[in-house]
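Pasting a structure here, questions to come.
A protein chain is absent from this complex, but the other protein chains hold their places.
Just so it is clear, A, B and C label the chains in written order, and each chain counts residues from 1 on its own.
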Amino acid sequence: MKESTRMLVPEEEKCIGCRACTSACPEKLITFSEEGNMRSISFPANCGTGCELCELCELCALACPENAISFIFPEGESENVEKQTLDFELVSCQKCGTPFATIRELEKVRTAISEKVPLPPKGDFWVELCPGCRQEVFRERQAEALIRERTV
Amino acid sequence: MKEVMVRPERCMGCRSCEIACAVEHSESKDLFAAVMEKPTPQKRIYVEYVPEYNAAIPMTCRHCEEAPCTTVCPTKALKQDEITRVVTHNSDLCIGCWTCSMVCNYGVIGRQKEARVAVKCNLCPNRDIPACVEACPTNALVFIEVKKLAGVKRTEAALKLARGMQGKAL
Amino acid sequence: MPKAVYADLSRCIACHACELACERENENSRISLQVVRDLAAVPVSCRQCETPLCAVVCPGEALNYGDSGLEYDSEKCTGCRLCVLACPFGTAELRAGVMERCDLCQGKETPACVATCPAGALFCAEAESIGGNIRARRAERIKKALASPASAGRRVNR
Partner (left out) sequence: MEEKNPQPTICPYCSLGCGFYLKLEAGKAAGIRYMPEHPVNEGSLCPKGNTVLEVLNHPDRLKYPLKKTETGWERIEWEEALDLAAAKLKGSLEEYGPDSLAFLGSAKCSNEENYIFQKIARLLGTNNVDNCARLCHASTLTGLGKTLGTGAMTNPISDLACSECIFVIGSNFAENHPAVSRRVLEAKEKGAFVIVADPRMTPTSWLADLSLRLVPGTDVALLNGMMHVIVSEGLVDREFARERTKGFAELENVLQRYDPETVSRITGIPSAEIIKAARAYARAGTAAIVYSMGITQHISGTDNVTACADLALICGHIGKKGAGILPLRGQNNVQGACDMGALSEFFPGYGKVGDPEAAGRMQALWGAKKLPESPGLTATEIVGAAGKGKIKTLYVMGEDLVNSHPDSSRVKQALENLDFLVVQDIFMNDTAEYADLVLPAASFAEKEGSFTSTERRVQWLEPALMPPGEARADLEILFRLAEKLGLDFPYRDAGEVLEEISAAVPAYGGIAKERLKKDFGLIWPCPDAGHTGTPVLHTDSFMTPDGLARLVPVEHRSPAETPGPDYPFLLTTGRTVLHYNAGSMSRRCKSLLKREAELYVEIHPADARTMEIREGNKLVLESRRGSTKATARLTERVSPGVLFLPFHFPGTNVLTADALDREAKIPEFKVSACRIRRG
C-alpha cells in the first residue's frame, strides 16, 4: 500500500477533453474513446488512493492545459469512487462531416486566437474544418489561379 | 474603375513613385518627418531595374480579378472589394504566413519588419489620385480606366504619325 | 529573419520527390503534395508563420516565437493537440504523442525537399525576398515582350 492518500480529481467544468493526460500517463491509466459525436475520457476509480498502479507522478496534471486535474486528500473516509468518465460532444468538420474536436477545445482555440488576431465569431473560418480538410482547402485555393490559367 | 497603369517605355527609373508612396503611408505624410519615423514608412511600389535592357519598370499591385492573394489568405486579412476590385490588407488579422507573397504573380506584397505583417498597395484611399501616380514626372504611371488608356495611346500614336507625315512633307 | 519553404506552383510537376526526401530524412513526411483537379499540384508544409497561431494556443512552453522564428521544444510538448486545432493550414501533426513540425532540416544547408526538387519549384527563403525575385522575373519578361513584339517570328522565311 502506498503512503499517500491523495487521489486524482478531474474537474468537469474545466476539462476541455483534449486528451493530453491520456498520453502523459506513463501507466496508460487514463483512457479515451470516441463513438459517433461523443468523446469520453476515463479516469480509473480511485486513481491515486487505492489505485495499485498510479505512482502519483502527477504528469497528467502537469500536462493538462486547463489545470483541470488535481490530486487532493479525500474528505473523511476514503470513499470508493466509481470509474470517473467525462463525456464531450464533438464538432463535425463542416466539409467532410467527420467529428474531429470537442466543442470546448474549439472554443478554447477560438478564444486564444481571437486575443491575438481578431477573427469573426463564426462562419467561413478554418477552425470549423478538420486538419485534413484545412489542408485540402488551402491547397485548392492556392491552385485556383493556376488552374484558371491552365484551362484557358 | 480606374487603375494604376504603367507605361514602362516612359519610366526613367527616378523612383519618385517609391518615395511618394512611402511618404503617403507615413504618420506625418511629410518627407522630412517621415524619414525619422519609427517604424520606417514603407513603399508599396517597386521600381525594378532590368540590367539586360538597361531599363526600369515600376511594379505595383494589379488588384487582379479574383486576386490569388485574397483567395489563399486564411484569416481574410487580405480582402477584395467586390465592386472596385481594390485589394486591401488588414494588418491586425495578418499572421505572417506569406502564402500571399508566394502566389502573387507580380511580387508586390512586401513585409513590414517590426510588425512582421504584409504590406501592399491600397490605392491611397484618402486621395483622388494615388501618390505614386501624382509623383511620376514622365507620366509612366497613369491613373485611368483601362479602356481609356487605349484612347490615350491612340491619340499619342496619331500625333506621332502626324508629326512624321509633316516631317516628310517638309 | 526566419525562413520557410515556398513553392513556385507553376513549376511543380507533382513528382512527390519532396515527400520522399522528407520521409527518408525525418521518418515521416512533413510535406504533403497532392494534385488538384488534374491540373495543378500543390505541396503543403509548415508556413513558419510570423504570428504562429500554434504558438498562440500552446499552453506549455513548447512552441514559442523567438528571434530565429518559431521555436519548438518537443520535450515540453504535452500532446494536447491545441496547436493542431489552431493551425489554419492543417500542417501541424501529432506523432508518437508529441507535435511534429518542419524544422527546415535543421543543421543542413538546404532542406531535403528543396534540394531534391527536380523542377526547382521549391525554395527556402526569407519572406522578404520572395517578392523581389518574382518582381525581377516579371519585369524582365515585360521588357522582353516590349522589346520584341513578334516573339514567335525570329526567323525570316527563307
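Criterion: a contact is a pair of C-beta atoms (placed from the backbone, for glycine too) under 8 Å apart; a residue touches a chain by one contact, two chains touch by 3 or more.
Values in this document were obtained by computation on a predicted structure and should not be read as measured data.
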Touched by the hidden chain, restricted to displayed chains: C
Chain not shown: contacting residue from C:23, C:71 or C:128: C:23
Contact with the hidden chain (one of C:15, C:94 or C:124): C:15
Hidden partner chain, touching residue among C:1, C:98 or C:119: C:119
For chain C, the residues touching the chain missing from this view: 11, 13-17, 19-21, 23-24, 38-41, 112, 115-120, 137, 141, 144, 151-155, 157-158
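By our rule, only the chains that are shown with their structure count from here on.
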Topology of the chain contact graph, where touching chains are joined (line, ring, star, complete, other): complete
Central chain (by mean CA position): C
Separation of chain A from chain B, taking each centre as the mean of its C-alpha atoms, in whole Å: 48
Sequence positions of chain A contacting 2 or more other chains: 117, 126, 138, 142
Residue numbers of chain C (touch at least two other chains): 9, 51, 53, 88-89
Chain C partner contacts - residues on chain A that touch it in the complex: 18-20, 23-24, 62-66, 101, 105-106, 108-109, 112-113, 115-117, 126-127, 129-136, 138-140, 142-143, 146-147, 150-151
In the complex, chain B residues that touch chain A: 66, 68, 71-72, 74-76, 92-95, 99, 103, 105
Footprint of chain C on chain B - complex, ascending: 8-9, 46, 48-50, 52-53, 55, 57, 59, 74-75, 94-99, 101-111, 116-117
